[in-house]
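Just one protein chain is left out here, and the rest sit where they should.
And now, subunit A:
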Amino acid sequence: MPHATTPGSSPPIEDTVMSEAPIADANDAANDTTGTVEDQEDDVSAVQPPAKTSLEDMFDDDDEEDGEFSSSAQTRTADSSQEAKPTSNSSSKATDPEVMRVFYQRLFPFRYLFQWLNHSPTPTTDFSNREFAFVLPNDAYIRYQSFVSADQLRKQCVQLTPTRFEIGPEYSTNPRDRKTLRKASAFRPVAKELVFDIDMTDYDEIRTCCSGASICQKCWTFITMAIKVVDAALREDFGFKHILWVYSGRRGAHAWISDKRARQMDDQKRKSIAGYLELLRGGDKGGKKVNVKRPLHPHLERSLNILNPHFQADVLIDQDPWAEPAKSERLLQLLGDKTLTAALQKKWDASPHRSSAQKWSDIDTLASAGSLSTLTPKTLVEVKQDIRLEYTYPRLDAEVSKKLNHLLKSPFVVHPGTGRVCVPIDVRRVEDFEPESVPTIQQLLKEIDAYEGDGREDEAGEKMQDWEKTSLKPYVEYFRTHVNTLMKDEMGAKRARAEEGESMDF
């Protein structure tokens, strides 16, 4: 048996795995040498290290129809050891299987998730051929799960209590049947939402308030800016309508674009959208990250207009990125004009406590005083634009968007580290979104208890859903509205096509 299951060697739970080890490259590398579909599959699991355990689980999983869940054995033992009433257990960890079970049973909006992926109230292959991947409490990773209905998915979640699950593409056949196919090439991804991933780690070199996994309202502004810019481009330039922004649970945001046109794009088109939106290029040693031609492309012009106020308030004042001499060196390096930088350096050495805002205005003061050598006043304006873009423009984890078969964490699952629910962000009120006020799973369970304790349940009648009793309500309602407009559009198009077809028959 080549894949021995060792419970200890399990996948990391942090979402950084996705950004640091994108699937794309492993695929390419494999294609160079062999390029068969089988191979790609295995590479995908290779990059997400748990393949060892996942393979094992996939085999287990084939028995599922018989009602046997060998992979959930561990969960069951956990059941018996914890008899306490889960909802009242306030000290419970977010990833505790019992807590997760109650969450999936009572709070997770499976129905709307189903409609969102299915684009219609009645089950279609849009949903049934869709891949789901689970991260189990023992950190095993199972891929290629699929379900016919929302209920089945719910049942599986309640049974396995995954710490999170991810959504992959819709395949040409049911992912569970992939091994029974005669030709491996008959199993290929056909459609998935266009997705974007913005993560705070990419901002580490320019944020001063926090670093690594931590986040505060100050640096969340970077994500707000990114959402505004990307959302505007997707709507105005590409004409997409059904864009869902989702808080990733800790320090980032995801976008899911469900327009039919977006879902059906191949890798090349995804790559070209990512390229259109990507601006900052080059690693730490690459020098200037922004190199754009003039006049600015209308997309960049618009982005700059969106970002300018943020640069003044959020970057210069709140982040104060060039306060320390070591950091202001970067600014000088970006300016590039020898006379100007020498003059600035002299001034800042003389008064070391100048803030970034002051330093920023010093540039113009000194420049107009005539200390420019290689730059002209006009090019200085452009250089300053470039700097503004470098400090505000969205930093996308582009690999996620480029591949049709990339998996991304589902909305409404719980982030295992923070316990926060990955709620949708209303893009019209994106400024008001506060990651710290997003409900955690423990808080939600308490809210249900409190509600029921109040005895309000009777008044509302039997029909009331559990999520309606909690602070998850506005988020689910927003999601429901989003899904309804999507379905309406989709069904409208379908009906129109059907009618056209009919009239052609006669």
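Heads up, the rule we're going with is that a contact is a pair of C-beta atoms (placed from the backbone, for glycine too) under 8 Å apart; a residue touches a chain by one contact, two chains touch by 3 or more; residues count from 1.
The rule we apply is simple: contacts and distances are computed from a predicted model.
UniProt records the chain missing from this view under the protein name "DNA primase subunit pri2", selected from "Diphthamide biosynthesis protein 3", "Autophagy protein 5", "UDENN FNIP1/2-type domain-containing protein" or "DNA primase subunit pri2".
Between the chain not shown and the residues A:Leu296, A:Ala323, A:Ala357 or A:Val430, the one that touches is A:Leu296. When you scan A:Arg261, A:Lys346 or A:Lys494 for touch with the missing chain, the hit is A:Arg261. The residue from A:Pro121, A:Gly212, A:Gly287 or A:Gly492 that touches the chain not shown here is A:Gly287.
Interface residues of subunit A facing the missing partner chain: 2, 8-12, 17, 20-22, 25-26, 29-36, 38-39, 41-43, 46-47, 49, 51-52, 202, 204-205, 236-240, 261, 265, 268-269, 271-276, 280-288, 293, 295-301, 395, 398.
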